[in-house]
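On to chain A.
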Amino acid sequence: MISFRRTRAMARKEFLHILRDSRSLYLALMLPVVQLILFGYALSLDVDRIPILLFDQDRSPQSREMLAQFRGSRFFTVLGDIESYQPGEYAITSGTAMAVLVVPRRFGEDLAAGKQVPVQLLLDGSDSNTASIALGYARAMVAGYSNQLRTEYQIRNGAGEIKPPVDPQIRVMFNSELKSKNYIVPGLIAVILMILASMLTSLAIAREWENGTMEELLSTPVRASELALGKLSAYFILGALDTVTIVLAGVYFFGVPLRGSALVLGISAGIFLFGAMSWGLMLSAITRNQLQANQLGLLSSFLPAFLLSGFVYAIDSMPALPRFMTYIVPARYFVAMMKGVFLKGVGMELLWGEGLLLLLYATVVFVILTRKLRQKIA
Partner candidate 1 sequence: MTPHENTVIIDKLVKRFGDFVAVDDVSLTVKRGEIFGFLGPNGAGKSTTIRILCALLAPTSGVATVAGYDVAREPEAVKLHIGYMSQKFSLYDDLTVGENIEFFSGIYGVPRDIRDERRAYALRMAGLEEKEQTKTSLLAGGWKQRLALGCAILHQPPVVFLDEPTSGVDPLARRAFWDLINELSHAGHTVFVTTHYMEEAEYCHRVALMYRGRVISLGTPHDLRKQLRSDTLPEPTMEDVFVSMIEREDAALAGGKS
Partner candidate 2 sequence: MNFERIREIIVKELRQSFREPRTRALMFIPPIIQFLVFGFVVNLDVERSKLAWYDQDNSPASRELRASFESSEYFIVTNTPSNPAELQDLMDRESVHSGVVVPPGFAEDLARGRSTRIQMLVEGTNSNTASILVNYASDIVRTYSSGRMVDLITQKRMARGGQIAKMQAPGIDLQQRVWFNPELKSRNYFIPGVAVNIITIVTLMLTAMAIVREKEIGTMEQLMVTPIKPIELMLGKTLPFAVVGLFDLTLIVILGILVFRIPFAGNAFLLLGASILFLFTTLGVGILISTVSNTQQQANLSTFFFFQPAFMLSGFAFPIRSMPEPVQWLTMVNPLRYFVEICRGVFLKGSGFDVLWPQFAALAVFGFCIITFSALRFHKRLD
């Protein structure tokens, strides 16, 4: 049976270490907030102010009217007007402009004659996502102008005003303003906590080995599970403190809506921290070399939490093997839960699956951790 007294002694000792080591304490408390504020401020996926060049070959009232819509749009920044294709092509190649809109000759004339007229959009497709969105904006603007012309034409020709027969009412749920911050910040919180967990635990063990106190500890009657739990609980308190600070920073500093229950958020963050910290401790228990454990810890926390968690890249679109790998990335479950609680306002009734898998992950890692520690103690 686990002795509560020994576990508590272990935790208290660990906690004293943390309090005395002001540099690490400072690092552990400040770093997550600083990171969240820096990256939360810096990173955005909003597509607006797309740099565009206009090439008006017609210079008719109609062409000017259409281009005026682009000039006034917040989605586009008109860099200038060009007189030939060449500067436009160069601007796209060098990356100064993302798009060039070309209005052909006889644009106004043909429109007045009731003809179908093409305009051309040259687009830098290398950043496919931005390009898709830019293309959507351009299409919508051209279509809007086109409809307006059509209606005018029909009225002029006595057909009466005809509204478009189908009018789509599009409602964006959960993030109605389509602000990328609203999903970047919850995702960042998961990535930052993952890094913190791995860093704290690897420091914890490295110190014991460096000071030679690990051998000392291993010779006492303390059991593997007590050792693990004791260490974990001390760092857990620190991690919990961090979680509260960065969630508050996310909500009050970045204005990310917290629609769901803070309790559900707290519970999922708790399980997540426990799992992530056990993972860090486990790495230092299975690698002989502390430096390796440290490197592995950082490698296995940051990039997977960023790339395999569904934070930026949707898990749905991954091929089978990487998708399978996401199941061993705890950030995957946590990101889903964070998004659910923050943006959707859903609770455990929908998130229990993720919660359970996260708990399973934490348990499995903890069991491996105590096993490996026991082997060392024996």
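On the choice of candidates, all candidates are chains of the complex that A comes from, given by their letters.
Throughout what follows, a residue touches a chain if its C-beta (ideal position, glycine included) is under 8 Å from a C-beta of that chain, and two chains touch if they have at least 3 such contacts; residues count from 1.
Every value quoted in this text rests on a predicted model; they were computed, and no experiment measured them.
The candidate list 1 or 2 contains one chain touching chain A in this complex, and it is 2. On the side of chain A, the complex with candidate 2 involves touching residues 35, 38-39, 41-49, 51, 66, 92-95, 110-133, 135-140, 142-143, 145-146, 149-150, 153-154, 159-160, 162-176, 178-180, 182-183, 195, 199, 203, 206, 290-291, 294-295, 298-299, 302-303, 306-308, 312-314, 317-319, 321-322, 325, 336, 339, 343-344, 346, 350.
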